[in-house]
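Here the complex is missing one protein chain, while the rest keep their positions.
Chain naming follows the written order as A and B, and within any one chain the residues start at number 1.
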Amino acid sequence: MVMYPTRYHRPKSLEEALKLHAANEEASYLSGGHTLIPALKQRLAKPSDLIDLAVLPGLSGIKLDKNVLSIGATTTHAEVAASPVVRKAIPALAGMVGTIGDRHVRHRGTIGGSVANNDPAADYPSAVLGLGATVVTDRRSIAADDFFVALYETALEPGEIITRIDFPVPDRAGYAKFRSAASRYAVAAVFVAKFGSVVRAAVTGAGSGGVFRLRDLEQALVKDFGPAAVAHCKVDPGAMLEDLVGTSEYRANLVLVMARRALEHLGEAVSYK
Amino acid sequence: MQHITLTVNGNKVSRDVEDETLLVTFLREYLKLTGTHVGCDTTQCGCCVVHLDGKSVKSCTVLAAQAQGGEVTTIEGLAQKDGALHPMQEAFHLLHALQCGYCTPGMIMAAVNLVDTYPEPLTEEIVREQMEGNLCRCTGYHNIVKAILAVAAAKSADKKPALSGVG
Partner (left out) sequence: MLAEQMFKAVGKPVPRNEDQRLITGKGRFSDDFSLPGQVWAAMVRSPHPHARIVSIDKAEALKMPGVLAVYIGEDCRDDGLKPIPHSPVPSTKYDMKLRGPGDTEVFAGPNVLLPYDKARHVGEAVAMVVAETLEQAQSGAEQVAIEYEILPWVADSQEAAEPDAPLLWDELPNNVLVDTFFGDAAAADNAFASAAHVVTMKTHIGRVTGVPLEPRAALGHFDPATQRYTIYAGSGGAVRQKQELATTLGVDPQSIRVLSFDVGGNFGTRNRSFVEFGLVLWTSRKLGRPVKFRAERSEAFLTDYQGRDLVTEVSLAIDKDGRFLAMRASNLSNVGARCVSLSPLSKGSGLITGSYDIPVATLHARAVFSNTMPTQAYRSSGRPEVTFAIERLIDKAARELGFDRLELRRRNLVHPEQMPYTNGVGSIYDSGEYEKNMDRVLKLGDFAGFPARRAEAVSRGKLLGLGFANYVESSIGSPKERADLIVRKNLVEVVIGTQPAGQGHETSFAQVTADLLAVPFEQVRITLGDTDIVSAGGGTHSGRSMRHASTVIALGSVDLINKGKALMAHLEDVPLDAVTFEDGFFRVAASNRALSWYELALLAEQDGLPVELQGGLRVRRDNEMHTPVFPNGACLCEIEIDPETGSLDIKRYATVDDVGRCINPLIVHGQTHGGIAQGVGQALWEQCAIDPASGQPLMGSFMDYGMPRFDNMPSFKTEIVEVLSPTNPFGVKAGGEGGTTPAPAVIMSAIDDALAEYGNPPIEMPATPVKIWNAIQDYKKRQKAA
């Protein structure tokens, strides 16, 4: 459908963007637009103002500083996937981002937009949580474990803008995703990462509360970091999403299969459908 | 209202449009460039793909205002200056990679961007993976894959594509 009328703004600075948002109660931020604009075209929302963050200087870019990979919030998926810096530092992350949406979506969609939206089947939340990244905003830094609150809900305050995401560089990481035939979003996907004796495993697409850590698997992997550890894990179907694409038992099964395949393909991202 | 100025197919154009005007609406209804099509409402079908600043984008999911000052190439602007068809257009024609033609403009624009910018040599598997953002209901994709691979092969061999094929 046609979007409701709105006002579009190109702020020249972060401060101006924040001011515009504060002045207009019903304003929405716009980045890549590939989540917001489809929703607006369905007339699911009626923002009075759209504040375009993608035009702001300084919010885009990829930097590796010692063991921290920083990705600016308005960096597109295509830029992340193709970046030699990301591919060297965290190849599973580059690989994962290369499977988001399709080529044309990746030319516009941004990390900030994806993370701020917290779609329960989006890829980025599993990497942010799986790597224990830090979400840096205009006013503070939020640890991944504190960031994803509930379905489509994050710890961001109204008006708060993500400026960059800092990923600690792991020893090893892997990502495996099983995609839905129609939407191409994850039915179940696992991002697993090892930092010395710390292991994190985050699951997207499957949880009824959104992205979550698979603690069972993390503990097993600390003892033995490899696909065999998955055999000792269980996933509770009761915590899984259920829809026409997959029953909760099916998703629970897929989580473990994807976890195992992520561990069998460390250093890359694999995608199934 | 937004005063939008873009370079479209090499020509500088300006129009005053509502803030929420989509790029595809700007092209179709304000510039009367009806070659770019709308096929869905969930940013999945790819009928609306154009090039914006050298990248393939779904023009139904970009506001004209977001594209402000940019360079847009649509299907109408793909042929060479002397009117000769782009090799991808030629390949689609000779290898029968279109039937009803509705998905074709977006398909060709997507294919051109893929061949021009993908960093590795294209294989059937890569083409099928990288073109997933475009739907076709008529061709079953078979001949489109052939056309894209023919153009890619010729590009890397730096000669004209070998274009004949039945079945």
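Operating definition for what follows: a contact is a pair of C-beta atoms (placed from the backbone, for glycine too) under 8 Å apart; a residue touches a chain by one contact, two chains touch by 3 or more.
Because the structure is predicted, anything quoted here is derived from the model rather than measured.
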{"item": "Of A:73, A:127, A:254 or A:270, the residue in touch with the unshown chain", "value": "A:254"}
{"item": "Options A:11, A:33, A:174 or A:246, residue touching the unrepresented chain", "value": "A:246"}
{"item": "For subunit A, the residues touching the chain missing from this view", "value": "1-5, 43, 178, 181-183, 244-247, 249-250, 253-254, 257, 272-273"}
{"item": "Absent chain, residues of subunit B that touch it", "value": "28-29, 33-42, 44-45, 47, 74-76, 78-79, 85, 89, 92-94, 96, 98-105, 108, 124, 127-129, 131-132, 134-145, 165-167"}
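Methods note: only the chains that are shown with their structure count from here on.
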{"item": "Subunit A-subunit B separation of Cα centroids, rounded to whole Å", "value": "28"}
{"item": "Residues of subunit A touching subunit B in the complex", "value": "1-8, 10, 30, 33-34, 37-38, 40-42, 50, 52, 54, 78, 82, 101-105, 107-108, 184"}
{"item": "Of subunit B, residues touching subunit A in the complex", "value": "2, 18-20, 22, 41-43, 46, 49, 52, 55-58, 60-63, 65-66, 68, 110, 113-114, 119, 130-134"}
